[in-house]
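In what follows, a single structure is set out as structure tokens and then discussed.
Omission of a single protein chain aside, the complex is shown with its protein chains in their original locations.
As written, the chains take the letters A and B, and residue 1 is the first residue of each chain.
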Amino acid sequence: MTAYVLRRLWQMVPILLAVALLIFVIFSVVPGTFASATAADGRNVVDAQVLERMNREFGLNDPVHVRFGKYVAQLATFDLGISLRSREPVTVVLGQRLWPTLQLTLAAMLLALALGVPLGFVAALKSGGWVDSLSMVFAISGLSVPLFWLGLMLMYLFALVLGWLPSFGYGDPSHLVLPALALCVFPMALLARTTRAVVLEILHADFVRTARAKGMSEMRVVRWHLVRNAMVIVLTMAGLQFGSVIGQAVVIEKLFAWPGLGSLLVDSVSTRDIPVVQGCILCIVIFFLFSNLLVDVLSARIDPRIKYT
Amino acid sequence: MRLTRANLVLGAFLIGAVVIGGVLAPWLAHTDPVMDANLMNAETAPGREFWFGTDGQGRDVYSRVLYGARTSLTVGIVSQLINSVIGVTLGVSSGYWGGWWDDWVSGLTNMMLAIPSLIFALAIMAILSPGITSLLIALGLTNWSYSCRISRAATLSLKGQGFVQAAKMLGYGDVRIMLTQILPNILGPIIVIGTLGMGGAVLAEAALSFLGLGIRPPAPSWGSMLSNAREQITTAPWVAIFPGLAIFFTVLGLNLLGDGLRDLLDPQSKARV
Partner (left out) sequence: MKPGGIALLEVEDLCLSVTAGGKSCDAVADLSFAIERGQIFGLVGESGCGKSITALALMGLLRRPLAWRSGKIRFKGQEIQALGPEAMRHLRGKHISMVFQEPMTALNPLATVGRQIAEMFVLHEGMGWHEAEKAAVRALAKVRVAAPDQRVKDYPHQLSGGMRQRVVIAIALACKPELLLADEPTTALDVTVQAEILELIHDLCAAQGTAVLLISHDLGVIAQSCERVAVMYAGRIVEEAGAQEVFQRPRHHYTRGLISSLPLLGARAINAANGRTKLQEIRGMVPAVTDFPAGCSFHPRCGMATQACIDRAPGLTRLEGGASVRCHHHA
């Protein structure tokens, strides 16, 4: 298993390099550089000399391959460059924003798992009944709601009208509630549907028939035979969902003024702070790759048929 | 069976309503969605004159919602079309030919799947000037991985089947086999993925426009209508409610339609979710 994990970690490197290259290439095509973007904002009136100096200082005039070469060399030493905006090392800037994003996405995924999976189970076990229909209507609605609109409505109801929770910001746990709630709806709906489908399929499997033939009560059949078998697939789906949740967190972070990687990404995109953009994206990709690895390792623990040699 | 039919009917109904709203917008709308902005009417509550109320610039929300349908549907359909074309082409060819081409495409797909699609689209929108064409490019280029994977898997399993072998023996060229033998058999799942993907595209457009990176106001897109809604939420909540509801019903319709189509066209789907 250790050998497998190490191999997977090693395989992440080319993917990360490829992503870094891709992002780099995309932003090299940008017609406006950071300096002119700052100037174009209208906030700073910058004359040509200052512009030229900024370009030289940040090496923005060097040919593309030179810049990329420098970048890769820096990556090897875990140096992500300097933020064009704040002059701080990108690693520092990212470091400040990492934990809030982790908090938000983990809270949302945990909620999604805790609420969605049992819902899917119940819907499958009582298939055809009103519980099933109601939960599936809820699930498909959850998949159709625009994320920030949901966030906005939640904010409107709970913060502005009822005043129970703060409407934006970061600090104590009460600030986490609304953003996490909004973010968890989509993965929860998806997990509920997946779980239901998987459980229904397993309920008709041969080994479940054997279990019933043994004289087991339906509840025991579920507990001793159904749950573990379903969890393998559900876990894989949850892992995949994590990636999409990280993406959607961008919207929630912006809406609730949550100081995480997502809002940092959006801000640095509009100011063309390329090093920070690259750093954010790389960070997010690393998150996702790690969560995939975690899911694979967990699956191997649960399912003895999976052999990672 | 009953559920499939209910899904299809309800989904088709919702989408039909949206399509009619969009297509007939010039006749159904009450005002010009962009030009008729009377600040004196700003932030009027829904009533007899303005069915959905007015926004901060005094524009009729109802008319803007109708015109917004055009944008959202266009984005949904076209971007999904691009996705499907890219995904199917890459998937079928890599599954059929294998070898270095397959390795290359799989590597590319793995890389694509490592980046959350919204973030990728965000990055691309950042370098293109905002607007519908850029949006179509961004969404079209970032969401093809899933249909690629599915096409590839289906091609791999179809490749060894009798009718494909028979076509080979008849001397059919590779491309002809892919087009006439393999493609028709994967059409079902691809249509399902496409329909569900359209819903995703509409949601993505809304998210990107909200972040200021999609369609910018005053163009009447549902997403852009929501981008200012946050500030007005206390004074004029209807500005946010109606476009949001429009998005919700459109995506719901697409999801229902996709579900129904899946039961109809692809009942053995392992991807049943």
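Note that in this section a contact is a pair of C-beta atoms (placed from the backbone, for glycine too) under 8 Å apart; a residue touches a chain by one contact, two chains touch by 3 or more.
Computed from a prediction, not measured in an experiment: that's the story for all the values here.
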| item | value |
| --- | --- |
| Which displayed chains the unshown chain touches | A |
| Full-complex contact with the absent chain, from A:140, A:211, A:255 or A:269 | A:211 |
| Interface residues of chain A (partner: the chain not displayed) | 205-207, 209-217, 220, 224-225, 228-229, 232, 302-305 |
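Keep this in mind: only the chains that are shown with their structure count from here on.
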| item | value |
| --- | --- |
| Inter-chain centre distance, chain A versus chain B - centres from mean C-alpha coordinates, in Å | 21 |
| For the chain B and chain A complex, residues of the former touching the latter | 107, 110-111, 113-119, 122-124, 126-127, 199, 203, 206-207, 210-213, 226, 229-230, 233-234, 237, 240-241, 243-244, 247-249, 251-252, 254-256, 259, 272-273 |
| Chain B-facing residues of chain A, complex | 15, 18-19, 22-23, 26-27, 29-31, 140-141, 143-149, 152-153, 155-156, 160, 190, 193-194, 197, 237, 243-244, 246-248, 250-251, 254-255, 265-266, 269-270, 272, 277, 281, 284-285, 288-289 |
